[in-house]
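Attaching a single structure in structure tokens format; questions to follow.
A single protein chain has been omitted; all remaining protein chains appear in their positions.
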Amino acid sequence: MSSRRTDTGGRIDRLRTIRFTFDGAPYTGHAGDTLASALLANGVTLFGRSFKYHRPRGLLAAGIEEPNALVTVLRGDVREPNIPATMVEIYDGLVAVSQNRSPSLAWDIGALNQLGGKILSAGFYYKTFMGPVIGPLKGTRLWMFCEHFIRRAAGLGKAGAAPDTSRYERMNAFCDVLVVGSGPAGLMAAKAAADQGARVILAELEAHFGGSANWSGETIDGAPAAEWAGRIVGQLEGNDNVRLLPRTTVWGYYDGNTLAALERVTDHKEVPAKGEPRQRYWAIRARTVVLATGSFERPLVFPGNDRPGVMLAHAAERYAQEYGVLPGARIALFTNNDSAYRSAVALKKAGAAVVAIIDVRSDVSNEMRRLASEAEAELLAGHAVVATEGGKALTGLKVQRFDLTGGALSGDERSIHADCLAVSGGWSPTIHLASQAGAKAEWNPARQAFLPPQATQRWIGAGAFTGSFSTAEAVAEGRTAGLAAAGGAASSAPLPVVEAAPGDPDPAPVFEIKAKGKSFVDFQHDVTAEDVRLAHREGFVSVEHLKRYTTLGMATDQGKSSNVPGLAIMAEALGKPIPEVGTTRFRPPYTAVSIGSLAAERFGDLKPERLTPMHDWHIDNGATMYSAGLWYRPMIYGLAGETVEQAYVREARATRESAGIVDVSTLGKIAVQGPDAAEFLDRVYTNMFSTLAVGKARYGLMLREDGLAFDDGTTWRLGEQEFLMTTTTANAGKVMQHLEYFLDVIWPELKVTVTSVTDEWAGAAIGGPKARAILAACVTGTAVDNAALPFMGIVRGEIAGVPVMICRLSFSGEMAFEVYSGAGYGTRVWEALIEAGKPFDLVTYGLEALGTMRIEKGHVTGAEIDGRTTARDLHLDWMLSKKKPFIGSAMMDREGLISPERLQLVGLISLDNRPFNGGAHIVEELDEDNPHDSIGHITACCYSPALGKYIALALVKDGKARHGTRAFVSDPLRSRFGPIEIVSNHFYDPDGSRMHG
Amino acid sequence: MAEYSVFSLLKNALTGNKDWKPAWRKPDPKASYDVIVIGGGGHGLSTAYYLAKEHGITNVAVLEKGWLGSGNVGRNTTAVRSNYLLPQNTRFYEHSMKMWENLSHDLNYNVMFSQRGCLNLAHTPAQLDDYARRGNAMRHLGVDAELMSVDRIKRLVPALDVSGSARFPVLGGLMQPRAGTARHDAVAWGYARGADRRGVDIIENCEVTGFLRDGDKVIGVTTTRGEIRARKVALAVAGSTGSVMRLAGISHMPIESHVLQAFVSESLKPIVDTVLTFGMGHFYISQSDKGGLVYGGDLDGYNSYAQRGSLPIVDEVMSEMLALFPGLARVRMLRSWGGLCDMTMDGSPIITTGPLPGMYLNCGWCYGGFKATPASGWCFAWTIAKDEPHEFNAPFTLDRFYRGLIIDDKGQGATPRLH
Partner (left out) sequence: MLITCPYCGPRDVIEFTYQGDGNRERPQPASQDLDAWNAYVYDRLNPAGDHHEIWQHSGGCRAHLRVVRNTLTHEILGTAFARGGHKSASHRTEGKP
């Protein structure tokens, strides 16, 4: 047992020794220790280095607000940076390292920054590095040169490169009452609400329920407060309506009383149990929230207040009472309020020598004087600390007489020998969640604190959160809040009896002792009181300017301990009351949250994969797949040694020569049914569908409301009142929503329902001169000859015993058919077609060959219907019915949409017999060094086996007028330049004789 | 007021930094001005700066309802780029880029413009073609752009998952090397100081409550600090455009206000030294000089003036982040905030005379306004001074929507949340 560890007291288990390392050195602690308490017990004083000056720093706090002692926790290669040592529960084998120092924590080269002194004042970087107008460092170069070094010097911990293999989990929870915080107020609230039968969730960010009861040394109902808390927790544990969440930080208060919380499930374990996630993300929808989040103690600002050994008074008390660790052997306290006197007594009882209590107030109450003598401490009323001494650990301090009204120091400096200075600058309620919920906090001049605002969502506050700092008030308010939240009547039953040290909750309005030397406001970011005054001098006086100019409150502790002192110093400089400087609105998260927990089950699984019914067949038969949105589709079915181009050219050529088959299951499919289905389609499509005969299909075009092209596809009339619409793969969801919107919102009088059936049907398109023969060989129950199945005709039959629907339509330009079957039978039908095709040299083809054949035919897809083109641009104006209005018809002729300057669809032929690249541009005048004046771009390109040339589709300014002219492809990104001929987009079989057969 | 330089830093350090003067004055409003600019954000301040600098119009007031720079200039993710598809946008943003490259010097204020590049990742062949189209479009307008191979991307951002086993493997990317990031607040402060030094009155905590009219003509404003008259009244109020226009009796605009969230992680040693965007969702990330990862994603997706984000977008953005950087699961999100975006019907801005006589309008920045700050102010100042647009902002009219002259870089049509 180390010298700092007390023999008794606290909730650590002295019989269980735990071994861990910090910066490579082995240490031991006890079960129940945090990394901070265990290291403190081992006599460690130096925990970290500050951000800017790399000053040596020790522990300031004992909880989540710790700004100095940040460590990186290692688990193998996986690093977790920037964790406050106060929040790390030790376990056997814990490996923690300090940060932002080189080569070591004790000897840090970065500390040389302190020599920069007053040059490195707040915002100095805005005033230099601007760079000259000419010369090698002109423009941004000088800055970027300097920035390179600044970036390396800045930053705290190092993120890991190794993927985190942990699992993160998300839970959605619903409750009547969510209680945040489990101090006396929170426990009473949870108990009262649970006793009413409400469904309660109690969330505590630390490992143990009880909050201040764990270390206050007070007595409740005759028992030590910690014991009383344990009893209440026990009762809650036995209630099925209550869910207790330890190690759970409620970090976000969102709309609709939705709260976000992070449960650290296994961070404190050496090895997680089987199936346990590392962390669990809770989205909690609560009818009512009880905010019992307590308060933070504020430090005082004085020279040398960042010396290791200077810590918050309650933190010192807490280390002694909860962890059995004395933060020093000779402890002095420095305060502007009564709460530190209780801390002094506790530290004395734990075994420390309390050498002095330095109080800025001269009129200290008799009760406090009594506590001071109980602590056997010299009381220096009307004094202030003006300096501290020591290097990496505190050795002493200097005090002077202090005048409360003017802040003046007088008299001789007196030295006091101490190795710990416990400081209390008053308390700030933890109002972050209430502020997140949507309202502005209010300054209370008596408490010298921002108190919670009026509730804008359904929450009730209790305890220190409301500025009621005594445990007796906390217990009473907690019960009232719990009852109200559960909808119960107020209770007149007796409350638990609290025996606590007396004390006035109102501090003296002193935030800073002005003496010579650096006085820190924001410890982590090294913002000093002088920096705040510099901001004032330069006009950065509103709270947001102050923050942004000095970086006050922007560190990982988010200014939990520095915001109010910073505001107070600015207010004094301005000669205005604090609320006129303003308060920051708090935003989520309350404390930093792991990104893994927020991704939760989507970590490693971002989006679902959509597979067609024939997916496995494609894989088994050598397809190279690529992703199209969420879908996977075959690109080519390559043979050994084939390039992609060789493969698709072979597939396309074989299709045109014999037959080919392609999986088209990804096309969007929507059942449009009802008495008004035909009328609806007339309104949705630019062309007529009411005139379409049953058993026939028609190609249709849709516009958006603004008159631009939206989507195209074929729609099949299966019955008088029943249509099957197909859409492009990419737009399936959008078209569905478009149709639903019009039916629900615009034309509710139409009797039509639309149903997405994309996943119900498997589709195979089979085309080529021998396609009909293949069908004839395997289809039963219907003829497939020209009479039974004319162009755009539909028949039903069977293949391999599976009912199928066959429509004769063509995307490839060949005699072609689309065969649809129930999705579950897709592979069976596909395999039957392949089998039937064997004697006819049927090939399977992928998207590359599909694209090649559509380019040869000049059909458009999403590359051309790109949200910026009109029907006219794509030469689809023949589809714009003049007999009826349709969506987009009123808007499509506006001046900007019919201008000759617009890009129009054309075909291109490579004149140098070299391939094109998608996204290449077209120019009239070639200038490889300085490309300019683009007249359009390539939307799709391929080698055309039918033409024996490299061809492309393109959108070109006034393109139709350019047919037969020459231009150049200009692709500076890939250094591909060369002559082209602009032609019609209908390269191949323009009159369609092949598909009409 | 003194020039800033390393020498002024040294000199002031010797006197204990006691002699620094306010970066801009805090004057009371005068009864009248030649030009009133409503909105003390980046665009309003840069407009005032260029009115004074380029056009000699110094009798100018900038009216800000809260603290200077409290709008989107202080709550964006600081990316500066000109990698647009459509020439109207590319020309304008490239003009802005060129101004950025000399901005610190011009303002005598280090706005920390760092040209660390902007890389758009492509995940499908079709997307690679799309990016090539855009990159080539940029090159034909003299703007830098290059395609990057997966190998080069891996070398540039080693933490990025470029493995074939990723759900959306990286196939390549479009890089604009001259793009980068700047220190957003410094831009507001630098312009404020620059405008102030040229005589512009910057008046904070002065909210416009109405317009003074002479018939149709706007001749001034009423404010919480009294009536102020002006020959010309210019609006640069971004997310508040609808509300301010309503004060002028114009109830409808081709604009919706949406909230966009942004996030900052805890400070880390350098890991992302460029601006990176994900192609299979909406996600972008860079790293500040302090070490925080600065990142964001899609709009929350509904009209809002609340500057409050919603939880589903938080989850979405973090999921996309880890799809690119599976090693960052243990890094922690430290801050989040919401900014109001004035989303137009085509995703492009409006800088124009009118719509009322005596009025000038600058709005519709969607979520691209920060990088536009120099050119926006420069073009708006031109438009105000000369009563006609410069060729760079000539396409950005208010009536372009009605005339079908839309500038729709994303091809999404009149659905603002999709731009």
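Each chain carries a letter (A and B) given by its place in the written order, and its residues are counted from 1.
Following the convention adopted for this analysis, a contact is a pair of C-beta atoms (placed from the backbone, for glycine too) under 8 Å apart; a residue touches a chain by one contact, two chains touch by 3 or more.
Since this is a predicted model, take the numbers as computed values, not measurements.
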Of A:S690, A:Q737, A:T780 or A:T965, the residue in touch with the unshown chain: A:Q737
Contact partner of the left-out chain, one of A:D706, A:E814, A:E848 or A:D866: A:D706
Per the touch definition above, residue among A:A890, A:L926 or A:A961 touching the missing chain: A:A890
Touch residues of chain A, complete complex, unshown partner: 174-175, 254-258, 285-287, 438, 456, 683, 705-706, 737, 740-741, 744-746, 748, 885-886, 890-891, 894
Contacts of chain B with the absent chain, listed as residue ranges: 240, 242-243, 251-257, 301-306, 308, 310, 312, 345, 401-402, 414-417
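Throughout what follows, only the chains that are shown with their structure count from here on.
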Distance from chain B to chain A - Cα centre to Cα centre, in angstrom: 22
Interface residues, chain B side, partner chain A - complex: 4-6, 8-10, 12-14, 16-18, 20-24, 26, 67-70, 74, 101-102, 104-105, 108-110, 112-116, 123-126, 128-137, 139-142, 145-147, 158-159, 161, 167-168, 180, 183, 185-186, 189-190, 204, 265-271, 273, 280-281, 287, 289-291, 306, 308-311, 314-315, 318-323, 326-338, 400, 402-406, 408, 410-414
Residues of chain A touching chain B in the complex: 51, 78-82, 117-119, 121, 124-133, 139-140, 143-144, 147, 150-152, 154-164, 166, 168, 170, 252, 254-255, 258, 260, 283, 438, 530, 534, 537-540, 542, 544-545, 548-549, 551, 554-556, 558, 587-589, 592-596, 598-600, 602-607, 609, 626-628, 704-708, 862-863, 866-868, 891, 894-897, 917-921, 923, 930-934, 937-938, 940, 970-974
